[in-house]
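Before we start, here is the structure in question, set down as structure tokens.
Only a single protein chain was left out; the remaining protein chains are all shown in position.
Right after this comes chain A.
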């Protein structure tokens, strides 16, 4: 039996701990350390959780919606919850640690989402990526504020940007559009915010911003106006469609300009009014703006048509306010009757009164008015002008006014006492003047003038006939003298000595001879032919002496001879006699009282007109043309009809003068008759010219008779 092998002693040696524990345990240890370190680091880097309150959380999703500052992601939405009461949405945003300190009280948050408005498309990138929350804050760390009100829109002037914030107030008829551009000379320099009702619910106000550096353009004297929409006018110059730009037509817009230089720089949130048009804005530049006015009431005894809302309230021609309302009032208790009275409300502008600062308290203006009323200030209605039928309210100091007080407790506004109104009756007097003018015997005057001139023409015709009469005797002697002169000239040493001048002389001679021929044709039957022949022969001698130097002379001499021979046959004596008669007749004509009277009559006419015009002016007839135009027109028509004859008159005078001139041409210049006739003719010419110019003037501007210009 084999013995069992000895039991193998296996001693389990107790090995030290470091040998029994594997080094591999370091790996999980390292993993734990890394994990803990990462977690700790993450925790440390975690920014604060801020709450943003919005009305709605359109498109905001937990976990993925970002908070961006200048388009850099600085946080994520962690949760979207409701406020207790479900009124609003609380969006919890985990901020990045590094930015948290800047998110202080002035931080503004809004949701950026795609928007298509009339002014353009914005937030297009959010169509695909989803909305994000944008935030702005300034660069001064002020400690994180954990709860913020979210805005619905981006702020007009983000914190950190420079610009000028204004408050725009819409005047009547102006619609402010959110996001509308503000332009300055066509340049976009600002933007209008969202309009809302003013505190007193009287107008719409909107914040607006003018970006730097254009904010320097806005001064206290700057005026804003609405450029949206278009204006259409149909007038004498044709139809006119006016709008500043297509975009402002659709989107609206506001423009501004500093109408008068000076002014002071404005502070933030300064109020400005937006006027309906540029002209309104300019007109209003001296106004401190409506709404600053202090209201008063005035009660007039009668209703007077012509007074309108916006009619001016003036003191000695200076506009200090406007009429804001007109109502009728029946107050039996106060007036002891049931008559309807005219109660108007006016607003007096303290700035125009130059009382104190433009913002003088209503109380101060009231005090001032009360004092002035005690010393005689009264209100009255006055016509606005000579032509217009409108009325205005005038405040005037009446020296001996009955005692009156400013009724302070009058409803609705303090009552200013009135005095007698001055409403000119200009229309009636103007009409009377014009009808008197229309009744002036201008036509008869003209007719008689025409008649007179007709007879004058007949007279002139007689005169021409008389020239051919036998009794014209003085002429041969004159002709002889004339020929003697000619001879003297021809025989002068200058002509003989200067052959060069001979040609000129001959030309003159030729024309003289032509004239002579005409004359001689008329005096064919004259008896003094022989003398004429002698003269002509003498002229022929002169011509013969000139023949040596000039070749063309014989022809001339021949014609002269011919002329002389024709002249011989003339009945010159008859002609001379006739001329004498004509002159006598003309003289008698000129001595006739009728002729003398012509200039006088015209003068009188003009004087009458002048008188009428001065009367017109004195009477203030230039007023109320709409009433009196009809009669003025009829008067003008009468004048026009009359003036139709005037050119005729002047034409006849002209013709007469020509005939007279032709007749008198043959006379010696020195003759007495001639002189008289000439002066008469000059007078006639002047008269004719005066009539003609009057006719022309009347034709051109019939109303000049009325206006006196």
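Just so it is clear, a contact is a pair of C-beta atoms (placed from the backbone, for glycine too) under 8 Å apart; a residue touches a chain by one contact, two chains touch by 3 or more; residues count from 1.
As a working rule, contacts and distances are computed from a predicted model.
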Candidate names "Multiple sugar transport system permease protein", "3-isopropylmalate dehydratase large subunit", "Paraquat-inducible protein A" or "Acetyl-CoA acetyltransferase"; UniProt protein name, chain not shown: "Paraquat-inducible protein A"
Of A:41, A:64, A:152 or A:693, the one touching the omitted chain in the full complex: A:64
Listed residues A:35, A:121 or A:340, member touching the removed chain: A:35
Contact partner of the left-out chain, one of A:129, A:152, A:279 or A:374: A:129
Footprint left on chain A by the chain that the document does not show: 20-22, 24-25, 27-28, 31-32, 35, 64, 125, 128-130
